[in-house]
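Quick one: the structure is below, and I'll ask about it shortly.
As you look at this complex, bear in mind that one protein chain is not there, while each of the others sits in place.
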Amino acid sequence: MRKLISLVVLLVIVTGIGVSLVVTPFGAEEAEWEPPSRRERVNFGRYYVHEGLEETGATNIVTSVVVGYRGLDTLGEVTVLFIAATGLAAVLHAAAKKPVGSDRKPASLVVFTGCRFLFPLILLFGTYVFVHGHLTPGGGFQGGAVVASAFLLVILGCRGRRLNEETLSLAESLSGLVFVVAGLIGLVVGGAFLLDFLPRGTPYLLFSAGIIPIIYIAIAFKVGSELGAIIDKLSGSPG
Amino acid sequence: MVSPILLIVVPLGLAFAVPLLERISKKLVGYVPVLAMAFNLVLSVVLLRRAVSEPIIVHTGSWQPPFSIHLVAGPLGLLLAALIALIGLGVAVYAMSTIREGATRLYHVLYILLLTGATGIVLTGDLFNLFVFFEILCISSYALVAYRGDRAGIESATKYLIQGAIGSSLALIGIGILYGMFGTLSMADIAQHIHSVAPFGLFMALALLITGFGVEAAIFPLNAWLPDAHSSAPSPISAILSGIAIKVGIYAVARIIFTLYGLETVFLFVAVLGLLTLLIGEMSAFSQNNIKRLLAYSSIGQVGLILFALGIASVTGVTGALFLVVSHGLAKSVLFLSVGVMITRTGSAEISSLDGMGKRMPLSALCFTIGAFSLIGLPPFVGFAAKFTVVRAVFEQTSTLFTVLIGVALLGTVVEAAYFFRIVQRLYFKPPPEGSLDHAGRGQEAPLSALIPIGILTVVIIVAGVYPGLFSSFLEPAATDLLDKAVYIRHVLGG
Partner (left out) sequence: MTFLYDYVHYAGCFALVLIGLYAVLVKTNLIKVIIGIGLIDTGVNLFLVTTGYIRAGTAPIFSEAAAQGETMVDPVPQALVLTAIVIGVSVLALALSLAIRLYRHYGTLDLRKIKELKW
């Protein structure tokens, strides 16, 4: 009975969405660029592509959208990850604990050596990705995820090494505060939250694009430490 | 400098700082939500007076609208923000003394973030930002429902999470369809160009958005998660969920229907849906034995009534709906908080364990009674003014269909009165069980730190009931804010 109802619901959703897709244009043609005052309808994408480099100074337009134009969304997203890590810790807090690795075979020598060799390299790559977030594809979230995967490698491959929870929690809080404080400084200095108060600099250089690299580095620390804490908790660490 | 964005950013910053503060002093952690909500309350009341004449538009990053994310702090947004801060403050003080086991620091962090998400939803003017803050609200409520870690809590949190996650994904598809058609995410901008596109895609997006946000707002077929979640959560969280979270979900649905779309044909559908929700909620509540489940079903019923009042779509109707939001928020919080102290005292959530509470815990029972009477709509309390406004709105309408519908809605009120009177009778007229009174015939009252917030909220109910002008001077501009699409667009985009 439940399967039948589910299939009917699915069929309804399929027809509805399928027919509605006819109205969403796919692969629009790039029209001539006109400045906003003369156009009938606003199109975000074209505005950001054409004006983004001058206004924010970052050559990666997606970064300038994520951190510059829609910075409040990014703050919300960082908060969501924080809630997930905190909620996970709260839910698993009182769970009955089995001793870690009691029924697991320890990693073999090859894996152990490989992990110790790879760990700093992966960290270096992740750092490269998030520091150059405003110049090349990548950024805080991507770099933070790579750093967290290095932590995952440690938990899986290095025999019994665990992450230091206190340090992770400290890093998490401090980087979140850096983001909020950077926005508030913008509010005090210029009257708008997340205002770009550092000089734009010349494009293509590492030290350019105002506060975008600073915020992205803070986000990378936060994401890396949070995902590391989540992985650590889920793999059954005590306490 | 004093800008509505501080209403979101300051609690957020305090929440991030809590793990650092815990190192300094463990006791300090319980005061942080109180501090955050007190700040929010003061700021939103101060800004509300300024915003009644003209909404405050905040641009983040000082980019020009509609290219930036902007907050629209109009009378409606600030009124709801003040309500969130008031109820949040009361429940935070209550939780300082009642949440003792588990990782209390994590509870307080999640609590502040839930309220931040709710405040962000009512203040924002951008569609995707609405979604992000909505997710903040939902995810922290999933975690808080599961906070106690018992079987019922984890099970209801799991069901709530699955339904909520599907709802959010559907809403995101709707947002994607809207972006694909309009090329912009600012609500004022979409509202301005809504008529220039073929209607079928719009209809699909509307259906997806209402379904997605409606899961959190507990509209009729989507509210299967609510009775379990609200009854298995710790009492302060039940108060916040019933009092604030569902209201904010309704605000999101209302903002989409009224400001974004503004179509006449949707209103009747909304009213009928509200009526169905009302009847099902009240009928189910009548047969419950567990007091918290009864209160949860009663919340479903009241949400139905609010939707019905929104469906009337006149200024008086929407004013009535907003008045109901305020009065139900206050009353339901008082009910859940007083029930919480009673359950802690007796250890059982069955209605039969509430016998004779009038003698054992006289103050808590009195606050419960006042909350119940306000919910039903009896005269000296704020619930009466709210329901009266709704009835007046119906009679201002010329359509006979609505007159019939209001009759059905009042039937729901009668059922509500029936089950609440039954409980009040048990509180005062049934003898308390053996051994629960000491020699002088007195019971053990709730601790003072739990009683004070309940008492303050009860006093607000009485004061607002006796002097409804306290709220109604803000409710009328708020209603116009919601209804009047052209004014909203003009304020945001500058004519």
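Just a few scattered comments:
Residue numbering begins at 1 within each chain, and the chains themselves are lettered A and B in the order written.
To be clear about the criterion, a residue touches a chain if its C-beta (ideal position, glycine included) is under 8 Å from a C-beta of that chain, and two chains touch if they have at least 3 such contacts.
Here the structure is a predicted model, which means the values were calculated and not measured.
From the set A:V65, A:C115, A:V129 or A:L177, the residue in touch with the chain omitted from the display is A:V65, counting the whole complex.
From the set B:A103, B:I154 or B:V487, the residue in touch with the chain omitted from the display is B:I154, counting the whole complex. Across the interface with the omitted chain, chain B contributes residues 128, 132, 135, 139, 142-143, 146, 149, 151-152, 154-158, 161-162, 165-166, 168-169, 172-173, 176, 179-180, 185, 228, 232. Counting over the whole complex, chain A has residues 2-3, 6, 9-10, 13-14, 17-18, 21, 24, 26-30, 44-46, 48-49, 52-53, 59-62, 65-66, 70, 73-74, 76-77, 80-81, 83-85, 87-88, 91-92, 95-96, 136-137, 139, 141, 203-204, 223, 230, 233-234 touching the chain that is not drawn.
Throughout what follows, only the chains that are shown with their structure count from here on.
Rounded to whole angstrom units, the spacing between the C-alpha centres of chain A and chain B is 31. Contacts from chain B toward chain A in the complex involve residues 1, 3, 5-6, 9, 12-13, 15-20, 58-63, 66-69, 102-103, 106-107, 109-110, 113, 116-117, 120, 128-129, 132-133, 135-136, 139-140, 142-144, 146-147, 149, 154, 157, 173, 177, 180-185, 189, 193, 196-198, 200-201, 203-205, 207. Of all residues in chain A, only 16-17, 19-20, 22-25, 41-45, 47-48, 55, 68-73, 75-77, 79-80, 82-84, 86-91, 93-95, 169-170, 172-174, 176-177, 180-181, 183-184, 186-188, 190-196 touch chain B in the complex they form.
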